[in-house]
Structure formats: C-alpha cells, structure tokens
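Shown here is a partial selection of chains from the complex, left in place.
We just call them A and B in the order they show up, numbering each chain from 1.
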Amino acid sequence: MLTLDVPRRIAMRMRFFSDNAAPVCQPVLDAIAAANTIDTAYDGDQWSAQLDERFSSLFGTRVRVLWVPTGTAANALALAALCPPYGGVICHREAHIQNDEAGAPEFFTHGAKLMLAEGAGAKLTPEAVEGVIAGIRKDVHQVQPHAVSITNATEYGCVYTPDEVAALGKLTQKHDLGLHMDGARFANAVAHLGCEPAELTWRAGVDVLSFGFVKNGGMSAEALVFFRCELADASLYRRKRAGHLLSKGRYLAAQILAMLEDDLWLANAAAANAGAKLLADAAGERLVYPVEANEVFLKLSADEAQGLRDLGFDFYDWGVGEARLVTSWDQTEEQIRPLAEAIAAL
Amino acid sequence: MLTLDVPRRIAMRMRFFSDNAAPVCQPVLDAIAAANTIDTAYDGDQWSAQLDERFSSLFGTRVRVLWVPTGTAANALALAALCPPYGGVICHREAHIQNDEAGAPEFFTHGAKLMLAEGAGAKLTPEAVEGVIAGIRKDVHQVQPHAVSITNATEYGCVYTPDEVAALGKLTQKHDLGLHMDGARFANAVAHLGCEPAELTWRAGVDVLSFGFVKNGGMSAEALVFFRCELADASLYRRKRAGHLLSKGRYLAAQILAMLEDDLWLANAAAANAGAKLLADAAGERLVYPVEANEVFLKLSADEAQGLRDLGFDFYDWGVGEARLVTSWDQTEEQIRPLAEAIAAL
C-alpha cells in the first residue's frame, strides 16, 4: 500500500519545487537506525550530549546547541532569545520569518514586531538597517528594535560574505541589538564561500544561528546554535514549552551528528549548489539574481514556463514572468542537465 | 563513534524509567525508509493525505487529523482549539499538561488558566469537575472554564472506562465545555478495555484526542484527532505558527500509518500492558493504584529501592516510599520476569 509506482517516482525526480521535499541521505538514515536502542529520554542521551562539543569544534569557539525539528522553530526560538515581547526585529521584507512562518516569530516572542527593510536579493545592507532604526522615535509609543535577523543564503539564493555580515554585526553591536542568522541554507552559503563557519558567524557578530540540515539531506533535525552561550538556558525552557523537546531526541541528535561527520553537510550543499550552477549557466541573461547557492530565479514567460512543464519539469512561478528552480543534494548532473538544456533551448 | 558497546545495551534493557525512552519498532523504521523518496513538502504528500480517512475508518466517524512531533504539541494545540486566552481548562492536579509540559498549555492558549481538580489515580470524576465549576463566580473577575482535559490512561496508569468518560462528556456538554483527552497512552487504555476506540472517545463526548504513538513504538509522530472537524482548520495555522509543520511530514505520517496497519498500535500496547501485569502480580499488596496500563506504582522503602537498583534495575522514585515502573512495547517477558521475581522476593 505504501509502494510507490514507478511513473510517480520518475516524475518526482524532475521536481524543482524545493529542497524541502528531497529525500533523506543514507548516512542520516543509517544514524537513525544506529540510534534505535533505549537511551535516556528527551536530550539526556549520548548523541544529544555530543552536540555542544561537536559544534564548538566546528566553529572554533564554545557554543551551546539545541536540536529542534524545524527551521521555523529554530528561528522563532532564536528571536525569542534576542527580543522581548515589546520589542522589534529588523528583517528583510522577503525574509522567511516574515513571509513563510505563519507568524511563528510573533508567537514565540509574544508579539514582537517585525520591522521590514529592503535590499536586492533579499539581502540587508547596513544602510537599510540604519534607515529603519532612524525612522523610529526613541519613545515608548513606538516599538524599539532589539534584534536584526538575516538569512544566509537568502531567500533568493544570494550569499552574504563574511565582510557583509561583519558590517551588520558592527552595526548591531553599536545599537546594542542582537544578530540572528537564519541558516536554513547555511551549508550552501559556506560551500559557496569556501570560508570557515566561524568567519560567517560569531567572528562577524552573529549571536544565534539557525543551522539547517533538513533541506540538505536531513529528515527532521535542525541545530539552534548559541554563540552567546548564556542565552541557551532560557531557550531550553522555551523549547520544551513550545512542544519541541522530543522524547526520543536521540533520533534528531544522531541525524545532526551524521551530517557533521566527514563534512557531509558541506558535500551535500556543494552538490546542490553545483546543480544550480548548471541551470544558471544555461539561463544566462534570464537570471534575476546571481546564483550563489542552490536556488535559481529566472525570467520566464507564461508560455515558456508551460513549455518546460510540458517536458515534465515542475517548479514554482515566482510572481509574474519569473520562476524559481531549486536543486537538492540528491539531484545528479544527469538529472538536472535535461532541464538546463531545455532552458538553453528556449 | 556511534557504536554502542555491549554492556550499555544490556543495562538499557533493564531500565524501567519510561516508555518514552524505548526504541522504535521495526515497522515504523521500515515505513520511514519506504517514505524516503521525493514528495510534496509539509503535509501535501501521499502519506499525510491518508490520515483523515484512516482515522475516520478506525473511529467510525468522520475525523480530521494532524500529525505533530510530540504529545506536548498535540495537547497544547488541542487546548488552544477548545479554550480562548481568557478561559480556563479543568484538569487533574497530577495531569501531564499541568506538571510536565513546562507551561505549553499556557503558551499555546496565550495564557489560559489550568484549574486543578482532585481524584484518585489522577482520574477526574464528574463530582470533582462540578466542584471546580461551582467554585467559580460567573462574573468577569474570574476566569471561566471552557474545557476539561483528561488523560487516558492516566498519569498513574489507571484507565477511564467508556462510561466514566461519557459521564464527563455529559457534564461538559451541559456546561458547554470542550472535552480533550490526552491519549499519550490511549493505546494502552484501549488494549486494557478491549473496547472500540469510538466508545472511549467521540461517542462519550470527547471533542479532541491526542493519540500517542511515540511511547508505543513510534519515533516522532503523534496524531491530533478532531472529532469536531470544524476545529481543525484553525489548528492547521496554529501548528505551522508553532513550528510544528515539518517540511518532510511524510516521515511522520508514514510512522502513524505503519502503527495503524494491522492494529500494530494495539499489539504494542498489549505487550507493554502485559509486562506491567507481570510486575503487578509480583507486587501484590505493594500496589498504590490498580495496574490497568503499562505503569506500576508501588510502595518501596529506600532500602528496597536500593536493593533493586543493586540488581541492575533502573526506575524513578515517586515521592517518598514509592516508585514508578514503566514497561514498554519492546520488553519481553524474559526481560521483565527478573524484576518481577526481585520484587516478589523483597
């Protein structure tokens, strides 16, 4: 009854909707199986116990890490740690936290206000953030900003460099604001940059990182990484209170550890990025944004989009005259090339 | 590095801390593996799409079902569906929602008040609930009750019969209150009673059920079952907003479907119940409550508890002079009998 019929499987291989829908990579499945023994419940198990150390090693500084099952939970918990109910969080108008989390930031923060700024490719600039701050009177009638949240790679597949993040980090420190990075595609950003994870985060002023694994081959585990370790304690309570402390947490921790092992997270992200590069090269002038991660936004008329769909490729329209193609860790060059060729042939 | 050394595995087999810590049963793992293909993200996949029908068939009435990763999330979403922020939920003083969910009900309901009632074995009686209601003035200065929440099987391993639930259901209907059942161990209750799931729920007046699978051999999926289907729509938004809409939801839906297949949920629960029965028979006069599910509370002096621990058995003390033993779906008679004999020999 759960058997998948073959045509469906093939069709699925031609889907470019989202990395969200990709399967789980084998090492993660293996790690889940290997964790299938009794151990202490919640996060008292031997796998969860390794997270702080493993991520501290990865980032080259002491961090505290909580697993959660979704990026939305990671982001919302991060914002709750940085912003009181009566405060505000500056983010891009196109940020996932504003547009695609159904108000989770408002829920977890108990009503903080998202303050929207502009910027090409869904990237915030220091100028844009300063503009938002300058527009707020420093009195009790207006919500005051307490944090800035950026997404790296962004919702449009653009990547902040360490210098760009550091410029924002300097600004947030000047204004005594927290700095959160939504890293649902952090791996794609690091793979693109070839930098140390530290450079892109705490050394640049990031306080909390939502480190995504689910879009990158994981099943149901993201890491909430606190560079300001003192924020983690309250977050442990908030996580439980939000129903995100799974009783069999070892299955989440094990996924994450498997992704860190031998830098699988980077290899998977590099594969997805390479797929997007293939499409980008074919798209040429059609590209709306530089392709720096695993998302490709291109100009496409309705007829052209239909043409591609008639060939069996699935993807989202993105507004009028544009389309979004997302590649995944598991898509091979041979699976992607037909779409690249079809785009080139338009 | 993830290899488990043998002594640890053996020690684990002697743990009677909680069914929360048990491993995942093979059909659930198989279902996860079988779902490991691309499909629509979130709950748009073919597995999630089957839930409403499968549970409607199980309960003999039309229901709507949402998967969530934890029982706490299920309970808190259920209460939010039944109680406004300015209302109250009547529950037992020993209820899990009051004592072990870190304020999740208050978080999801935006501050509703839990109103505590008494009752042997953590069971509410109509009299106890009426007593709470009678003690509340019907004016705006006091929080008014909007729902009642019961746990079946209870936190002390006792089981409400269909008649007992129906008596509460009659009361809640009379007072226009919602009725929620925390069924973290619903399977154990049904297995004990040998009744139809319908008798114990909607026919008895239950509006929403948290149907637990994780303690019963699942990994990370519980079912939130709405017998009042009109409550489900808003709950879809609340689930997303709470970060509980996993992007790869098929891995949760597949777990639940596997548990329903051939009544695996009942077989697993029956096994756990049988294990507890074995201990209960050995405990005799020491029992604090009748053993109707998979939990055994017994009188045990500190010396006796130490004696059992010296033999390699692990369990929680429960207050002074009592202990809690919980059996799991995976524990065989041969694994449990040594503890039973040790208790009998005290």
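Assume contacts are C-beta pairs under 8 Å (C-beta built on N, C-alpha and C of every residue); 3 or more make two chains touch, one makes a residue touch a chain.
Here the structure is a predicted model, which is why all the values come from computation and not from measurement.
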| item | value |
| --- | --- |
| Full complex stoichiometry in copies [only 2 chains shown in place] | 4 |
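One rule holds in what follows: only the chains that are shown with their structure count from here on.
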| item | value |
| --- | --- |
| Approximate Å spacing (C-alpha centroids) for the pair chain A, chain B | 33 |
| Chain B-facing residues of chain A, complex | 1-4, 9, 12-13, 15, 17-18, 20-24, 29, 31-42, 47, 68-74, 76, 101-104, 107-108, 214-215, 219-220, 237, 240-248, 251-252, 254, 257, 261, 328, 330 |
